[in-house]
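Remarks on the structure that follows.
Heads up, one of the protein chains got dropped from this complex, but the rest are sitting where they should.
== chain A ==
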Amino acid sequence: MKKRTTKLTLAASLAAVLVLSACGNNADNGQNGNANQAGNAGTSNTNTASGDTASGNANTAGEDVNPLGKYDPPINLSTFRCMNDSETYPAGDSIDNNVWYRAYADELGIKLTNKWSVSNTQCEEKTNLSIVSGDLPDFFPVSAKQLKNLVDAGMVEDMTEVFDKYASPLVKEAYAANNGVAMTAATFDGKLMAVPGTTRGFNSVDMVWLREDWRKKLNLPEPKTMDDLNAIIKAFVEQDPDGDGKKDTVGLTMAKNYYDGYAGLAGFFNAFHAYPYTSASTSMWIKDKDGNLVYGGIQPEMKPALQALQNLYKEGAIDPQFVVYDGAKAAEAENQGKAGVHFGYFWNIGWPIDGLAKKNDPSIEWRPYPIPSVDAQPAKVQVPDPTAYWNFAVKKGVKNPEAIVKMMNLFFEHIFSDNADPDKYHSGTVGDVSYGYFDYAAVQGEHPEKNQIAFGKVSEAMKAGDTSTLNPEQKKYYDALKAYKDGDLSQWGADRTWGPEGSFSVLGNYKDNKLIQVNEFLGAPTATMATKGSILMDLEAKMITKIILGDSVDSFDQYVQTWKQSGGDQITKEVNDWYQKNKK
């Protein structure tokens, strides 16, 4: 279990690096995104900030409504931290003393101390313990589930007014994106009960990663339809794509947990217009023709998808050992050059595919493709959880609840604004070690559409050869792309992410063509979902495994019956009650 989690954590942290390194300039979020507009927005921002800082110093801390005002005298705040095991710090720094904590003290007058910090793997347990023992710091990160518990027990501060008053324009703009969906899960009865943190949203949708060099070698067409993709998967097993004369390759890489992003199956089901559970939550709800919410995984669209998987398995295109492999174990085949197709996320070029691999073996070529469709109707990818999956709860009775909002402001200011200093606050490489400084920040936020904006700007600049519209960070990506074009193969990973054939182009394709199926249920887990959710996911996993291995596809109908009786009907009712109440 530990190995698995560490690897997943590693993967997640890589993902986070990519996501956040993808975060571009927010100020030029306009349609035309020209330099002027960006400049204006940036300047006005700076003006407010500096102007208010001056007045903030004059005022007492309590009356200071400046988003970045400094507390004088400084205040003390406590929190706790959950960090990746693989986190590294520059010499002399630690999670208790780093570039962000110093910024809190110097710029905001907030002296932040960590009550404790643990590895991400123990975070949930340790947080629960703190909640149970009532030993809470001033603010702390919580999951949607924990937040619900805290709200029910009346242990957290209502942040509605504070957020409204203190959030900087930049932060407000980021949280207003997507109809303000980021706030939904932190909102209870119309009250904002926590500061929403990072959102996963659009960054965790599936795409198909292919060994492009194998495809070309075998003269196969690009996967425009599911038939194309099936043909590619089969050919990768039967036609010896690695050319060693042995039948030792795997077609489709799969792992036993269908809900994990890497080597999961969400994308495969999406190709058939089916939307089962995902790794993010025990829910995935779509609208039926009457406008009611129904669970995606019990819809008839699942059956042809299951049949297709069974066929692939029968034809030997899936390694039977997938049933015992977790994601990390399944990834080995790919790392050894023995597998060529998987469904996964945009960051898979960082893990399990090695973004530097091309330098050692220029013949390797991976390329991400959008999920093809099984019929004439284009496939939509499912977005399980566009809301914040991590919130910052503020303990009830804290004297300066606005301080947390200010820390969020500071995060946006240093990372996303026009005055951002990514080399200092976001990430950097010293010698052979790269550091993700952003991860040291105790309060982190994100603009849900950052990556897309930056991708658009970088591609435009590449076409025009004009870098004047890019902010310092976008310029970094531009330079990497340019270097790759000029033959620096160590920038392959950047090209596969930001390049015209990169993963963000795939996400852009989904977005431009509106090929996104959002989970319609955005509330906190309902009562029955909380008690029975994992049993139902268990049932579904068993059903899918058995059908792939050869059970009749009709056993799906049995599953649907059991699902309904084992709490599914009750959950459906609760979800629809929520929907009626919160429909926009």
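One rule holds for everything that comes next: a contact is a pair of C-beta atoms (placed from the backbone, for glycine too) under 8 Å apart; a residue touches a chain by one contact, two chains touch by 3 or more; residues count from 1.
Here is the rule we use: contacts and distances are computed from a predicted model.
UniProt records the chain missing from this view under the protein name "Sugar ABC transporter permease", selected from "GMC family oxidoreductase", "2-oxoisovalerate dehydrogenase subunit alpha", "MinD superfamily P-loop ATPase" or "Sugar ABC transporter permease".
Of the options A:Pro320, A:Pro362 or A:Pro500, the residue whose C-beta touches the omitted chain is A:Pro320. Screening A:Ser78, A:Ser117, A:Asn149 or A:Thr225 against the full complex identifies A:Asn149 as the residue touching the chain left out. In the complete complex, the hidden chain is touched by one of A:Asn114, A:Asn128 or A:Asn419, namely A:Asn128. When the missing chain is restored to the complex, the residue among A:Asp96, A:Asp244, A:Asp361 or A:Asp538 that touches it is A:Asp538.
Considering the complete assembly, chain A touches the hidden chain via residues 1-4, 128, 131-132, 134, 145, 149-150, 152-153, 155, 256, 282, 319-321, 323-325, 329, 530-531, 533-535, 538, 541-542, 544-546, 549, 562, 566.
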